[in-house]
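Written out below as structure tokens is the structure these notes cover.
The complex appears here minus one protein chain, its other protein chains still in place.
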Amino acid sequence: MSVERTADLTEAQLDLDRQRRCGYPEVVYAAGKSIDTLDKIYRRLIAEQVDVFSTRVSPEQAEALTPRFAGARYNPASRTIRIPRAGEEPKRAGFVAVITAGTSDLPVAEEARETLDWMGVGSALIQDVGVAGPHRLPARLHEFVHADAIVVVAGMEGALPSVVGGYVGCPVVAVPTSVGYGANLGGVAALLSMLNSCAANVTVVNIDAGFKAGYVAGLIANRTPNPHPRQ
Amino acid sequence: MSVERTADLTEAQLDLDRQRRCGYPEVVYAAGKSIDTLDKIYRRLIAEQVDVFSTRVSPEQAEALTPRFAGARYNPASRTIRIPRAGEEPKRAGFVAVITAGTSDLPVAEEARETLDWMGVGSALIQDVGVAGPHRLPARLHEFVHADAIVVVAGMEGALPSVVGGYVGCPVVAVPTSVGYGANLGGVAALLSMLNSCAANVTVVNIDAGFKAGYVAGLIANRTPNPHPRQ
Amino acid sequence: MSVERTADLTEAQLDLDRQRRCGYPEVVYAAGKSIDTLDKIYRRLIAEQVDVFSTRVSPEQAEALTPRFAGARYNPASRTIRIPRAGEEPKRAGFVAVITAGTSDLPVAEEARETLDWMGVGSALIQDVGVAGPHRLPARLHEFVHADAIVVVAGMEGALPSVVGGYVGCPVVAVPTSVGYGANLGGVAALLSMLNSCAANVTVVNIDAGFKAGYVAGLIANRTPNPHPRQ
Amino acid sequence: MSVERTADLTEAQLDLDRQRRCGYPEVVYAAGKSIDTLDKIYRRLIAEQVDVFSTRVSPEQAEALTPRFAGARYNPASRTIRIPRAGEEPKRAGFVAVITAGTSDLPVAEEARETLDWMGVGSALIQDVGVAGPHRLPARLHEFVHADAIVVVAGMEGALPSVVGGYVGCPVVAVPTSVGYGANLGGVAALLSMLNSCAANVTVVNIDAGFKAGYVAGLIANRTPNPHPRQ
Amino acid sequence: MSVERTADLTEAQLDLDRQRRCGYPEVVYAAGKSIDTLDKIYRRLIAEQVDVFSTRVSPEQAEALTPRFAGARYNPASRTIRIPRAGEEPKRAGFVAVITAGTSDLPVAEEARETLDWMGVGSALIQDVGVAGPHRLPARLHEFVHADAIVVVAGMEGALPSVVGGYVGCPVVAVPTSVGYGANLGGVAALLSMLNSCAANVTVVNIDAGFKAGYVAGLIANRTPNPHPRQ
Amino acid sequence: MSVERTADLTEAQLDLDRQRRCGYPEVVYAAGKSIDTLDKIYRRLIAEQVDVFSTRVSPEQAEALTPRFAGARYNPASRTIRIPRAGEEPKRAGFVAVITAGTSDLPVAEEARETLDWMGVGSALIQDVGVAGPHRLPARLHEFVHADAIVVVAGMEGALPSVVGGYVGCPVVAVPTSVGYGANLGGVAALLSMLNSCAANVTVVNIDAGFKAGYVAGLIANRTPNPHPRQ
Amino acid sequence: MSVERTADLTEAQLDLDRQRRCGYPEVVYAAGKSIDTLDKIYRRLIAEQVDVFSTRVSPEQAEALTPRFAGARYNPASRTIRIPRAGEEPKRAGFVAVITAGTSDLPVAEEARETLDWMGVGSALIQDVGVAGPHRLPARLHEFVHADAIVVVAGMEGALPSVVGGYVGCPVVAVPTSVGYGANLGGVAALLSMLNSCAANVTVVNIDAGFKAGYVAGLIANRTPNPHPRQ
Partner (left out) sequence: MSVERTADLTEAQLDLDRQRRCGYPEVVYAAGKSIDTLDKIYRRLIAEQVDVFSTRVSPEQAEALTPRFAGARYNPASRTIRIPRAGEEPKRAGFVAVITAGTSDLPVAEEARETLDWMGVGSALIQDVGVAGPHRLPARLHEFVHADAIVVVAGMEGALPSVVGGYVGCPVVAVPTSVGYGANLGGVAALLSMLNSCAANVTVVNIDAGFKAGYVAGLIANRTPNPHPRQ
């Protein structure tokens, strides 16, 4: 077996072999890490020519870190940091639609969209087309029916992925959100709803896991040689 | 305050005043009662000129009881017994649509429909129009849009009530069913989904509670002086 | 099928067809929306001649928004904003009693009451008549026995809707609240209690969902041609 | 400290000191024990002059065991075996009312009643007075208002103990039952309801724990020198 | 039936008949009530010659209220306010031991003890004798073996009530606390443990419900004509 | 919008438009359907030239149905029925590896494999390579590293998908199974484990949902023009 | 790294390297495996000179398998099969006490004891010394105080491990059992209790996991060069 490269930063073991093995380099989950640890990780990745992408970055972390890295950009909605490699143009292969049920689901959708951007996958954002206004979704059908994969973001009853799944032939990655109150149980209601979807093409990720949904959808879209571009 | 009438059968206290107070006589929940107790209760109600209606009657209970009462009819799908008063024609006031997401939800829907029959409320049954086939529901819209109230019966992700709720102006009574497996948690997934419905006109009853859904929908429809008959 | 009108505000898709379809215009759920988004939505609705009603408005949101709209009124108990159409007198059709088990349930009851006001449905508030003082409820019977529908708001053991349901013939919409501690599990105890109510006329909405309870009760009451006015 | 007496039967350690320490001898929980083990335990207790009482005895266990012991009596409703000491007349001290919400709660109530009998405490059984028929309970008030303690047995929403608690000054021991379906979660709904009771005099035991409820109520009643006899 | 007296304070309905019916006047649960409402309630009760007792009083509520009432005393550990009637000496009838498993359980135990004081029942506090130090409890046996009732307060695994129950013949009221972390689930672990106690004399109240435990224990002790005083 | 074709069989509404819309015809979920209903559905699909595939077919259902349809084949492990179109050779596009953690996970894996067969997607089954024998998985790496998608089936702690995800660049569809006992909570433990996977390419379906996992993996693999065939 | 040996039986991958790596060969979990698969596995292990040990063997499996293997012994209490190597005398190193709270916990304790036997570790079984009879445990102290490790098996409130933990200095492995009813939630109550144990030397295994508890205790005891033999 080939030798795997790891960067030993004591409190973190950077997996430098991941791009070869999995197609994309490691993404840095910032929650629970100190500014110093993040600084050390970002620098090491940049030294390895990695296009740095970091999720769950708090405003405080972002304020401390972005000035230290040229080209670093913080998206306060998605709470992500991106430090692109110099002189690079992202290639656009594949197309993913990101659809939200309500206005409050935006932060999770933005995390998915930033992930797709970083992967070089095209995306479109279709917002606030939840099931209670049943005409809103079909009216936008032309915007997502040709997608290679679809990310559907929904809180409360989490019904939207099942409906989207019934309209299309591509895989649907459903993201439950913690939007709602009371018996939403912090997103568990939407999660269970999506797991029990009667649409056969729906899979599910963790509550509020915009990154993972975007990543899997991007993997699916990226494999497709004839991506259906957004018209 | 008026004197309430109660029939003391030792193990059961029949509330003979209920029709005056609540508009309908007591319905007999058969689960966990012996044949003897049910026999005693049915006889007493018949003696009081009550149109007997009994739910959750097992096939074994039905087999023992129906031969003992003239005109008794057992519906094996809804598991209900009905013993109508002699010479009576049920009046038909109001109209309720009973809609199911899937074929397996039928027993619960039938319990609701039998309840509406007993209440003298008209009803229509629209089956298997769950959200994964998104065109099935709108195609039937003309059959339920004029209803006074709608009962929606769904298992699995329990998304249908929210969609129905978005099409109509009348109250929607949602009944989660235990249909499904795994993370449906015996119907809890559908229950939570319905409680978190983003449609404002949706209320919820217990899992598999077809009787209660039919009863409440019937109360709503019955109050309406100009019921919209099924065309 | 008729053409549905939607106002595309990018992060929100206003359903301008709802009044035609569902009888009432869209209500604006403020939680998780920015001041700017709410401002944009309110203005568009006013331009459409809509009597604006907004729920779950925080004091901070209210302080920023109410000065911008003539006639806007914030109820800090119910946390709702109302911006009535100019020159309009609300019609009063139907009558709903709103009953609370304890003093701490008031905010949820107020949300229900404001909703009924906005719908043009008459209402009465009967407070602190929970089951541990068993004589308090019957003493107020004359105030709610003629209602078209009743909203019962209760936390802790959530027993009141079952008791109210036994006194009346109209539908009872039960609202569990998060009032209590420990094994109340944030309102889940009261929710389960209400879902298992042995009273046949009780349906349930989400924990603390005062708006939805008021809305459904209002729909029921409003259909009634001979509303029983509060004497 | 005094020396405690224990009978070592290998798979069971009989606590022969319990009567001295706790006022009553050990009760034999039969579930999960073999016929042989039960036979051995009963014989040893009889040899110690103990009035044997055994709970959760299945019909199969009872059929095998009762013929072996003179005077043994099996109650199939409560699923208890009693083998009284020869020549003894049970003394009657104190009075406990056992109240059920519905007919199906009887087996649990019977277990409580048999326990009280064995303890020599007087009892009365008041059945089927649940809250949905609000007039049934006050009509029986004279039968339980003078009790030393009250056992209230209820499934479904478990509301009855709170109501009973509001009428009396004595302790109320609430027993949730598994009667119901769906969101009753096997009795958890009633259990949570009772734990959150707003009546200050209500304590709770395990689901279907008729023996424990009867035992605690009996302890309370038995301490009372002037028991209020049932008139 | 006798006429029940109620004081209508709009947002609160004071049950002035409770002392006659239940033996003690109403206790004022302060959580979720405004200073004004509490002020109004306290004054009305004082006018009725009631010895005022109020639980779950926050330090902020206490700071505002205690200066307004002569003789008012706030216990910051138990978070209770007491405003005794002038010139009155509390009678001491009965004796209750209050036992805690750990030092952090003290606030709940203090709430129980203040309740017993207000009821005129003698009490002793035995602290930090949890099961992991198995010799600590038997060493204190002489302090609680003669009690009329025992309150046991425990968090974490909640094992202490079972052990105490095995030593005594009187009823044990177990109070689970939210002390602990992780899989204690906010006190649910201790609650379940106590509900499943193999000791026959253990009943349970809600998590952190010191008041209710003290109240029930006080009711039991108070009925006893020959209280066993603390030596 | 195009006209959707539906076959109205009263208790079932067959979505004949699904192949056009979603790429594959409807699959027949047999649980809870009568023999008659299934017979009716199969016949109608065959008349529409559909390659019939039916899941969750009990042995009793299979015994009644398979003799009625020429070429029908029942797989007792996967509990699926397949009735291929006459004269048709399944095309093989794409390649999916189906990996199980333990021997008892086979039935769920077989359901996935039968689904892939029906979709015309190549597959390989790699069994019993769970994490407790850490060398078993890497030893089989060459069998799955080139897959277009991977289905991982695991009960108990459900750890295998995370480990597989770390080795490959394609999407991993994780299926929790109900294999295990006690704190596996019927598969919920494995489900939660998979939802919290730290591997970015893992999505999840319902407990025991072999069909859905196979279907989504098949959709992903099928889109790939250069499938990596199993060597 | 050394080459690991695996026996590929298609549906099972036998880890023949485990003895070298982990100290003991693979144990065969029989639940969910066919007679044929078990037969194949047993034969292969015997061919490898392994002392076969198999858990969760149903009576039906045992009846089919034991006659096929010379020296095979089935313990119906522990539901284990043992096929010792010919001519071998088990060495006895280390000593583990297995303690049960109640008589019904025996099957789980027996599974632990059989495991220790197979490992060549001495053990003693101390039964029915649960906390409600507080004198039973200390009376047996001399039988377990010198153990190298202790397995404590308890259902219901699961309090015994904490008490045992307070008496000894060795590790205590706690096994919750599903013994009990109602709020024991199938053993979850005892599990939570044990996880929250205030005794520092208590760790926990899955509900009813007698094998794992015995195995870990055996590993601890076996490492000890000076085992404390049972006197």
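To keep things simple, chains are lettered A, B, C, D, E, F and G as they appear, and every chain counts its residues starting from 1.
Throughout what follows, a residue touches a chain if its C-beta (ideal position, glycine included) is under 8 Å from a C-beta of that chain, and two chains touch if they have at least 3 such contacts.
These numbers come from a predicted model, not from an experiment.
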item	value
Residue among G:Tyr42, G:Phe95, G:Phe144 or G:Tyr167 touching the omitted chain	G:Tyr167
Given F:Thr100, F:Ser193, F:Asn206 or F:Asn222, the one touching the chain that is not displayed	F:Ser193
Touching the absent chain when the full complex is considered, from F:Gly102, F:Gly120 or F:Pro171	F:Gly102
Touching residues on subunit G - with respect to the absent chain	1, 21-24, 27, 138, 148, 166-171, 173, 191, 195-196, 200-206, 211-213, 215-216, 219-220, 223-226
Those residues of subunit E which, in the complete complex, touch the missing chain	103-104, 106, 127-129, 133, 135-136, 139, 179, 181-184
Footprint left on subunit A by the chain that the document does not show	4, 6, 10-13, 15, 17-18, 31-33, 37, 176, 178, 186-188, 191, 206-209
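Criterion: only the chains that are shown with their structure count from here on.
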item	value
Winner on C-beta contact pairs when A-F is weighed against F-G	A-F
Subunit D and subunit G, separation of their C-alpha mean positions in angstrom	37
Inter-chain centre distance, subunit A versus subunit D - centres from mean C-alpha coordinates, in Å	58
Multi-chain contact sites of subunit C, meaning residues that touch two or more partners	133, 138, 166-167, 182-184, 188, 191, 195-196, 200, 206
